[in-house]
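Handing you this structure, nothing more for now.
Every protein chain but one is kept in place in this view of the complex.
Order as written gives the chain letters A, B and C; numbering starts at 1 within each chain.
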Amino acid sequence: MRKAQETVFEIIEGADENGSRWSRYFDILIVSLISISILQVILESFQHIHALYEWQFRILEVFIVIVFTIEYLLRLWAARLKYPERGPITSRLFFIFSAYGLIDLFAILPFYLPFFLAVDLRFIRILRVMRLLRVFKLNRYLKAFRIVGAVIMDKRSELSITIFVTFLLLLLSSTVMYYLEGDVQPDSFPNIISTFWWAIATLTTVGYGDVVPVTGWGRFISGIIALLGIGLVALPTGIISAAFVEALEEEKGKKKKARPKLPEDGYRYCPYCGRPMEEH
Amino acid sequence: MRKAQETVFEIIEGADENGSRWSRYFDILIVSLISISILQVILESFQHIHALYEWQFRILEVFIVIVFTIEYLLRLWAARLKYPERGPITSRLFFIFSAYGLIDLFAILPFYLPFFLAVDLRFIRILRVMRLLRVFKLNRYLKAFRIVGAVIMDKRSELSITIFVTFLLLLLSSTVMYYLEGDVQPDSFPNIISTFWWAIATLTTVGYGDVVPVTGWGRFISGIIALLGIGLVALPTGIISAAFVEALEEEKGKKKKARPKLPEDGYRYCPYCGRPMEEH
Amino acid sequence: MRKAQETVFEIIEGADENGSRWSRYFDILIVSLISISILQVILESFQHIHALYEWQFRILEVFIVIVFTIEYLLRLWAARLKYPERGPITSRLFFIFSAYGLIDLFAILPFYLPFFLAVDLRFIRILRVMRLLRVFKLNRYLKAFRIVGAVIMDKRSELSITIFVTFLLLLLSSTVMYYLEGDVQPDSFPNIISTFWWAIATLTTVGYGDVVPVTGWGRFISGIIALLGIGLVALPTGIISAAFVEALEEEKGKKKKARPKLPEDGYRYCPYCGRPMEEH
Partner (left out) sequence: MRKAQETVFEIIEGADENGSRWSRYFDILIVSLISISILQVILESFQHIHALYEWQFRILEVFIVIVFTIEYLLRLWAARLKYPERGPITSRLFFIFSAYGLIDLFAILPFYLPFFLAVDLRFIRILRVMRLLRVFKLNRYLKAFRIVGAVIMDKRSELSITIFVTFLLLLLSSTVMYYLEGDVQPDSFPNIISTFWWAIATLTTVGYGDVVPVTGWGRFISGIIALLGIGLVALPTGIISAAFVEALEEEKGKKKKARPKLPEDGYRYCPYCGRPMEEH
C-alpha cells in the first residue's frame, strides 16, 4: 500500500520538469477540467444557453465534481508523503487546512452542500480558477509573487492606517452628507448606511453619478472628500513605492559578491605596511 | 483627596497591560458606550426605526452623555497627575486643549449646546468614533501612525504647493468654463462658484457626469483639466513616496550597529604630510 | 530724478521684512485690489448681482485698472534699479518679458484690448490671482517650489514620452472607437475629433458617462483603454517619485558636514604609521 501511495503521490504532485509521463497526463486532465468548469459557469450565465443545454451542463458538472472529489481524496490519502515528518492524522489535517487544500475543498463543496442546506452556492464554482495556481505551479512568477507579498506584509501596519482613516472618512462624510442631503433627496440619501454608497464612489473617485449631492453644502463636502480621495491614493502608493525601493536595495545588497570586507573590530595588522596595529 | 485622585487617574488612564481590573472594566464600559452611540446615530438615520424607538433613543443618549460628562469631569479633575510638572490650573487647561481633551469635549457638547443655541449639531455625535483612538491606545499602530504623520509633516510645504496649484487650477478653469458654457447651459454653469463643482469632479477624475460640458471648447478645456488631474495625483504621490523612502532609510541608518569605521575623529597621522595629527 | 526712482523702487519692491512703512502700505493696497478684483469677477458671474450693480462694478474695474497701470508704468520706470547691470532700454525689456512683468501686463491688458479689437477677454482678469505670487513673495515656499519645479524640469523628456504615448493612445483609440460605435450612436461618436471626448474621459478614468460605448467590441476597447489609463497614472507618478527621491538624496549629500574625506587620488602618507605610501 505504501508503494501505491508513492505512485499516486508522484502522479498528483510531481508535475514539475522531472515529473513522469502519467503525472503530466494527470495535470493536463485537471487543467482541462478547470477550464471547462470556468467556461461552463460563464456560459450558464447566458439564459438561452442555459435553457438549451440544461441537462448536459448538469452531467458535465457531476462528472467534474466526481473527478475533483477523487483527486481530493487521493491527495488526502497521500498527504503523509507531503508532510513526512507528521503523523498519519496530523499530516491529513495539515493538508485540509493548507491554502491549496482549502481551495481544493471549495472547488467541490458547492456541489455537496445543497444536499444538506437549502443554499445556492453555485457561483462559488468560479473559485476553481484559483486551482490553476497549483497546477501551473507558477515557478516562474513565484519570486515576483513573493516580493509583492513580502512588501505588502512588511508595510501592513502602515497600510492598515490607510484603511482605518478611509473607514473613518467614510463614516464621518456619510453622516454629514445624510444630514445635508437627506431631506432634499430622501431617495438617494435615505440613511447613513445607504450614504456609504455615495461616500465610496466619491472617495475612490469612481463617481458613478447615480447618487449626487444637489445642495450647495453637500457639493462642498463632496468636493472636499473627492480631493481627500487623491490623498487616499497617494498614501498607500507612497508606502508601497518605498517598500519596493527597500526590497530592491536589500536584494541588491545580498547579491553583491562577498569581497573581503573591512574587519568589523579593527585590523590586527596594517594592510599597507604589515606591522601589528599596536605598533602604529 | 490626593489618594482619591490617584485612584481615579489609575482607573481612567491605566488601561495598559499593567492596568488594574477596575481600569479594564472602565475601558470596556467606555468602548461599549461609544459603539452603542455610533450605532444609535446610524440607526436614527433610518426614519422608521427613529419613529419607532424615539424616546428609547432619547433616554439612551441622555444616559451616555451623563456617563461621558462624569468621565470628562473626572479627567479634568485628575489632569494634575497627567501633567505633574504644571500647576493646578495650567494642567487643566493643558488637558482641555489637548487633542484628546477636545475630542472628549466634542463628544458631549452637541447635547448641551441646543440649550443655549438654536442649532442642531446632533450629527457631531459621530465624532465620538474618534474617542476610540484613546481607548484602544493603538500601541501597536502608534509607530506606523508616527511615520505616516512625520512624512506628511516633513513635506508639508511641498504638499502645500500641490494644494495651492490645485486651487489656482480650480479657479482658472471654473472662470474659463463659466464663460464657455454659461450661456449654453445656464442651469449647470450658472456662476463661477457653481462651476467649481464641475472643476473638482473633473480634476479629481471623479466625473459624476451630472454637469458635463457640451460645447467644443468646453470639452477641450475639460479634457485638458482631466489630463492635468493625472499630474495632480502624480505630484503628491511622488512627494509622499520620496518622503517614505527617506524615512525608511533614516530608520535603517539608525539601526546599523556602530561598527568601527575609518577614524571619524581624525587620523592618527596626516595622510598628506605624514606628521602626527596632534602636531597640526 | 535718480533719487525719486530709488524711492519708488524701494516702495514697490522692498516689501520684505526690511521694507519701509510705505512699502508695506503699498503691498496692502495691491493685495486688497487683487482680492477685490477676483471677488468682482466671481460676483459678476452671478447674473442678478451683475444686473443690480452693473455701473458700480464698471467704476471699480476702471479704478483698479488705473492703479495697476500706474503701478506697471512705475515698475517699468524703475526697472533699471532691478537690473542695474543693464542699459536703460534693455533693463525695461527685461522687465516686460520677465515672468512677473508678463503677469502684470495680463492683469491690465483685458481692459485696453477691447478698444482696439472686438474681443471679450474679461475672463483673463482672473489671471490677476497670479499677481499674488509676487506680493506674497512666498519666501517660505520658494525652496519647495524650486524643488518641485526642478524635479519636473529634470524629467521633462521622460514625462514628454508619457504625453506623447497618451496622445498616440487617444488618437488610435478614438479612430477605432469611431469605426466601432459611429454607426450605432452617431450622436455620441459623430467623428474622430468628437470621439476624443470619450477617449480622454476613459483614459483619465474621469468617466462622466455622457458618452458610453454600447456595442460589445466598443466596450472591449473601452475596457482596454481604461486599464491602460492606470498605466498612464503609474508612469508619470513613478518618474516623479524617483526624481523626488533623487532630489532629496542630493540635498542630503550636500548637507553632510564636510568631514575630511578619503583623498581621491590616494594617500601620500599612511594614516596609521605616518610613513610615505611609496615606502609601503
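The rule we apply is simple: a residue touches a chain if its C-beta (ideal position, glycine included) is under 8 Å from a C-beta of that chain, and two chains touch if they have at least 3 such contacts.
Model, not experiment: these values are computed from the prediction.
Contact with the chain not shown here comes from a single listed residue; of A:Gly101, A:Gly218 or A:Pro236, that residue is A:Pro236. In the full complex, chain A touches the omitted chain through residues 38, 41-42, 45-47, 122-123, 126-127, 129-130, 140-141, 143-145, 147-148, 151, 166, 196-197, 200-201, 204-210, 232-233, 236-237, 240-241, 243-245, 247-248, 252, 259-260, 262-263, 267-276. Even with one chain removed from view, chain C keeps its contact list with that chain: residues 157-158, 160-161, 164, 168, 171-172, 175-176, 178-179, 182, 190-193, 195, 201-202, 205-209, 212, 219, 222-223, 226-227, 229-231, 233-235, 237-239, 241-243, 245-246, 264-266, 280. Contacts to the hidden chain, counted on chain B, fall at residues 205-209, 237-238, 241, 245.
One rule holds in what follows: only the chains that are shown with their structure count from here on.
Of all the chains shown, the one with its CA centroid nearest the global CA centroid is B. One rotation lays the C-alpha atoms of chain B on chain C, and its angle is 90 degrees to the nearest 5. Here the spacing of chain A and chain B, counted between their Cα centres, is 31 Å. With centres taken as mean Cα positions, chain C sits 43 Å from chain A.
Residue positions 205-209, 237-238, 241, 245, 280 of chain A each touch two or more of the other chains.
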